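Every protein chain but one is kept in place in this view of the complex.
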Amino acid sequence: MAKVILGDSEKWFIIHGIQDDLRNDGRSCDDYRHIEVETGVISNTHGSSRLRLGNTEVMVGVKVELGTPDPHSPNDGLIHFHVDCSPNADPSFQGRGGEELSSNISCILTRIFNNKTAIDLSTLGIIPHKQCWVVHVDVLILECGGNLFDAVSVAVKASLHNTGIPNIQVTDGDEGTQEISLPDDPNDVKFINTNNCPLLVTISKAGSRHIVDATADEESCCNASLVVGVTRRGRTMGMRKMGEGSLDPESIPEMIETGKNIGRQLHIALDKLLKVEQGMANDIEKVGYL
Amino acid sequence: MAGMELVSDQGYRIDGRKPSELRRIRCNMGVFTQADGSAYIEQGNTKVLAAIYGPHEASNNMRNRVCLDRGFVNCEFSQATFSSAERKKRSRGDRKGRDISAHIKQTFEAAIRTSLYPRSQIDIYLQVLHSDGSLYCACVNAATLALIDAGIAMKDYVCACSASLTKGSSLIDINHVEELAGCAEFSASILPKLDQIIYSELNGRIHQDELGLLVDAVSTGCRDIFAVIDQFVRSRLAETASYFTHS
Amino acid sequence: MPTDARRLAAPDSSQDPKLFGDIVKPQTLLDENEMRADGRYMTQPRNIFLQCGVVSQAKGSAYCELSKTKVICSVYGPKDIEMREEFQINKGKLKCELKYAPFSSSKHREHIPDAEDVENSDILLQAISPAVCLQRYPKSQIEVHVLVLEDDGSVMPAAITSASLALVDAGIEMYDVVTASSVRVAGQEACFIDPISSEQFSRASLHKSNDINQGMVMVALLPSINQVSSILSVGHLESSVLQEAITTCTFSAQNLHSVVRKSIISSFKK
């Protein structure tokens, strides 16, 4: 993350505050900052979303292309994550600066989507061994205000929910070749089923307690954190410890428990919002950055 | 291909504008909290975000470019992978990106009063969210708004507009389709009040006396853009000023 | 690393011939009398061979072998920091690199590290950095290079254990050694300790449609001061199954401590 310069006394002030369940911005240990999510903000993508969590700003565009399936699973589609850190977020991301952070985030996303139930890829296969849909999820990080993993995962779920894949017909052409014909009506699409999509919850250890949704300052004084992928039903879909410090074994079950509950609440809130937004007519004015 | 039917015989363009009509401009300032100055501009479907960091001490890989008597401008242009219709993973160092950042750097080194910030560096970062033609002009307008938001001293607003030439008449503020049409394209940055051109770029071949036609078209376009931006900045200033004076 | 013109690059899109054979029915992990593919019980880890001081020009080195998984690690430093890199004045800097030899696994691996290699090196760094006393080496840099010679499953635990051994062999001050072990979860109570590559979890290998409680968990542990330095899990697991897998991993990592101690002390004799 962007380097935040804090003196030792400031760090102690934050950590002692957390021990008494009170953080600098008045939240308790299990509170999230204000989240704004908006889908369908970019017109020439198949699905997109914009998210602001506190002062972390993320934008995700999903483009769907035809490609050849992986020989190991011939009738499944593919999903690729690509993360790009814009220098708008921090001057150190200029040129090749943000590469390490973006490869970290894309690896974590690949890890939590690396199972069969997260996204049913078999619906993306078209012709086994020959053609399938390749879903490119491009994440653009516009501002780093701490807790990037959660922000990116919520934005990815929202954009996948908003992704419309054109309904194509496979007709048998001459001597056994198959032709693929695209629908002429752009709105003739089918949506990806995302109710099993996981969300990431980062639980950072500060002193003897742990907090959720750490701001950039709080992140710089917690030296160990657990990033857990949680589904709507509270199951985990991948987990990884981040940071240079170590965790004591007794506190790990507690942290996973918190992650599970918080993850479930996040899912419920997000699904409610997505349902509301789907109901709206899709030609209303998008807020975007105005 | 050149001279494709850009202007219909009733005088309307493909997206329904008249030849001398700008696309709808909508802008916003102060979009980010961590950048010193930030702005967002939408010219039709071209959407650009700009962020300003500085004036600050030169970062260690730029240390050899520090000049003693004035600040120097460092610019980086990056385009989101999903910004154009066809997905392209552009690494920031590619030719088109470096071109536009070099042009913008020259433009703003002329516009910013760098003598007020000696030995320091001003970073201009531009991120294109959605590209639909005349990227350079949208970036210049966005950078101007961001510099005003950052409170950096400038000689005047810098407004940029592009124009193209078909069948003797000029089209202003061209979009992606008109760019692909292949006729000559002229874009320029202008200081509206001082009425000076500080940067201009022409690609494609035109007859000599048609150049005057293009320059007039672009300067009128820039003056209209200036009017829109200036009106927005004044309304935003009036709004923030009202917070302090309890009128 | 500039591509070497003389090196014959493999064809860019070669495919494994086994793919075109008939799809072999994915065999179950346990056969009838509760034995695994290589004749172990479910809770029996592979026997481990550890040796220190195998690379002469490195400051410290270690070799770790889990039957067919072979990993070699060498440590250089504490060295001076290269000119352009940023550094901390009061703390040393640990740099880790985990590389697979091109011939190590069934798929030919490129020389240039891809995203997965970068992530593996990052996981390795975060697993051993809590154990190293970095403030004893201010403004200097310790480099750890791990090379995987052969990959037959659970490479990361072998890499972490051999890296901590190499650091001890290099005489670098450490709060504790680091031992790690991994577990393949297949179903509610089925925890296969130390899985080999055929038992490894991967999306393609799942035969059942829904893959609830299928996955892999790895825990790296500081055995004497009982701290967990790294946890990694992949796959769709219920939290109770995950907790149970973590305790199994921690227990089997704790058992490794005596083997590590014996191999360090035997390296004194030389």
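By written order: A, B and C. Residues from 1 in each chain.
Heads up, the rule we're going with is that a contact is a pair of C-beta atoms (placed from the backbone, for glycine too) under 8 Å apart; a residue touches a chain by one contact, two chains touch by 3 or more.
Keep in mind that, in the parts below, contacts and distances are computed from a predicted model.
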"RNA-binding domain-containing protein", "Cofactor required for Sp1 transcriptional activation subunit 6", "Ribosomal RNA-processing protein 40" or "Proteasome subunit alpha type" - which is the UniProt name of the missing chain: "RNA-binding domain-containing protein"
Displayed chains contacting the withheld chain: C
Selected from C:A170, C:V217, C:L232 or C:C249 as touching the chain missing from the view: C:A170
Hidden-chain contact residue, picked from the options C:G77, C:P113, C:P157 or C:P195: C:G77
Contacts of chain C with the absent chain, listed as residue ranges: 59-60, 76-81, 83, 86-87, 89, 92, 131, 133, 136-140, 168-177, 222-225, 260-261, 264-265, 267-268
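Note that in this section only the chains that are shown with their structure count from here on.
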Pairwise touch network: line, ring, star, complete, or other: line
Chain nearest the global centroid, as defined over all protein CA atoms shown: A
Parts of chain B lying in touch with chain A, wherever the complex brings them together: 26, 28, 31-35, 38, 40, 42, 45, 47, 49-51, 53, 59, 76, 78, 80-85, 87, 89, 92-93, 123, 125, 127, 129-130
Chain C-touching residues of chain A, taken from the complex the two chains share: 70-73, 100, 103-104, 106-107, 111, 114-118, 226, 231, 234-249, 252-253, 256-257, 260
Partner chain A, residues of chain C touching it in the complex: 15-16, 19, 115-116, 118-119, 122-123, 126, 129-130, 203-204, 206, 209-212, 214-215, 222, 226-239, 242-243, 246, 250
